[in-house]
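Right after this comes subunit A.
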Amino acid sequence: MDWLNHYVSGLTAGQQFALFSLLKVLIAIFVVVLPIVAYTVVAERRISAWIQDRVGPNRVGIPFTNIRLWGLGQPLADGVKFLLKEDFTPAYARTVYFWIAPMVAMVPALLTLAVIPFGSQLGAQKVVIADLNVGILYTFGIVSLSVYGIVLAGYASNSKYPFLGSIRASAQMISYEIAMGLSVIPVFMLVGDLNLGKVIAYQSSGAWLVFKQPLAFAIFLVAAFAETNRLPFDMPESESELVGGYHTEYSSMKFALFFLGEYAAMVAASAMMVVLFFGGWTLPVAGLDQPAASLGMGLLQVGIFLGKLILLMGVFIWVRWMLPRFRYDQLMKLGWKRMVPLALANIVVTATVLFWQSIKS
Partner candidate 1 sequence: MNWMLYSLEIVMVLTGLGILLLDLGTPARGKRDLGYLGAFLLGLLLLQSVFLPEAQEGFSLMSSGNSITAAPGYTLDPFARYFKHLFILAAILVLLMTVDFADRLRHGVSEFFALVLFALAGMSAAASATNFITLFVSIELITVTFYVLTSFQRDQFRSLEAGVKYLILGAAASAVLVYGIALIYGATGSMDFAALGKESTGTAAQDYILQLGLLLVMAGLGFKIAAFPFQIWVPDVYQGAPAPVTAFLAVGSKAAGFALLMRLCHHLRPDLQALAGTVLAVLAGLTILYGSLCALRQRNLKRLLGYAGIASAGYLLLGLLALNTRQGGPTASADGCHAMLFYLAGYLFAVMAAFTVICHVSRDGEDEDLSILTGLHQRSPLLATVLTLSIISMAGIPPLVGFLGKFLLLQSALGALAERGAHLWLIIAALAGVVISLYYYFGILRAIYWGNGIRTDEVVETRPPIILPPTARLTLIACALILVLLGIFPEPLLDLSSRAVELFR
Partner candidate 2 sequence: MAVVLMCVPADRRDLLRRGTLLATMISLLTALLLFLSLENAPAGPGNLSTALTALQSPVPLLNETAPPPLEAKYQFKFTQRTDWMPSLGISYHVGTDGLSAALLLMATLVAFAAACCARDVQRRDKEFYVLLLLMSGGIFGAFASLDLFGMYLFHELALVPTFIMIGVWGRGEDKNYAAYKITLYLSVGAMLVLAGLIGLAQIVRAKYPPAEFSGYNLLEFYSMLEQTHGTGFNEGLGPLIFPALLIGFGILVSLWPFHTWAPMAYASAPTATAMMHAGVIKKFGLYGLIRIVLPLHPYAPNADYWWQLLLWFGLANILWCGLVAMRQKDLNWLLGNSSVAHMGFVFLGIASLNFIGLTGAVLVMVAHGLLAALAFGLSGHLYAQTKTLEMSKLGGLRREMPFIGTALLMALLAGCGVPGFANFVGEITVLFGLWKTQPIVTAIVCWAALVIGAVYMLRAARQVLHGPPPAIRPNYTDARDWSERLPFVLLLGALLFFGLFPNWLTEKMNRSYHRIGQSTGMHTTQVSPR
Partner candidate 3 sequence: MHETLFYIFAALTLLCGLLVVFNPFSRNPVTSAMFLVLTMISISGLFVLLQAYFLAAVQILVYAGAVMVLFLFVIMLLDLRESEQRRLKTFSTVLGLAAVGGLAAVMIGTVKHAQAGAATAIGETRALGKLLFTQHLFPFEIISVLLLVAMVGVILLSKREVE
């Protein structure tokens, strides 16, 4: 380790920053997100099976052995399957966009994670890729880009169902983005800062915001479902109406990218909720609400964060199999006529309370 220390300290501040950032990015993607995504798929299938009172995928274990491991090898098998399937591009598709669309769908979800503090500190480094002052705005900016993947996919496919799906998607995502954005404003009014680290710090010194702002949380949750195109809001891909929506024409790895993108978006949304409403890496016990002093403590806090994240992912999966799909007009009505006014009311109430408090003190 000495040479490493030596090497690192020999670098300029800028180079150090670049190195650590790169490291963080690699870890976040390959150690955190992709495994979670992969196993969420398995979890989803198992949970749905459980809910529907069947078994679910339980065969695939370690390849070439007989060890089944409760089907934990399934993601690998799926991945191989995606890679090996024929990659088919329809003749009438707009080729360039057809290729770009899946990537555009995948990237924003990953980018969102850049500002999420997964933990407090590991050594001297903060466990966040970019500690932005305008973290939340950044998140929303990136999230707003995620619609391009779907829209482009629908456009590039040059076919009826994908097109309808993408139209729906863009309208739906833009609409719920508003509700989502409005819902978090009270949070930041309470915190007084846009930095996500500060949000966690605020929660560590008091109650979690889910208790202080239950309405905001509810709206955010619902909007998150819509943003990730998950049931009950999976209009863009509703199989029973649009075959597969925007990805009808996609196959093989391109399809997989959409798939992964959706789950990555789920991860991102859950992570946001953990940070905003569930105290992030803190637990109100045993001094876990202070920034970590040691490496072990730091890792533990990351673990806490991931635990909360997984719980929320579970909620996502659970809801998907419990609720029926909305009709499109109902979805819009809910978004515009219920969520937005409620979120606005929440802002006003919070502002009033804060104002009143400031007068009293």
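The set was built so that all candidates are chains of the complex that A comes from, given by their letters.
The rule is short, and it goes like this: contacts are C-beta pairs under 8 Å (C-beta built on N, C-alpha and C of every residue); 3 or more make two chains touch, one makes a residue touch a chain; residues count from 1.
Because the structure is a prediction, the values reported are computed rather than measured.
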| query | Only one of 1, 2 or 3 touches subunit A in this complex; which? | reply | 3
| request: Enumerate the contact residues on subunit A facing candidate 3 in the complex. | output: 14, 94, 97, 132-134, 137-138, 140-145, 147-148, 151-152, 154-155, 163, 166-167, 170-171, 174, 177, 194
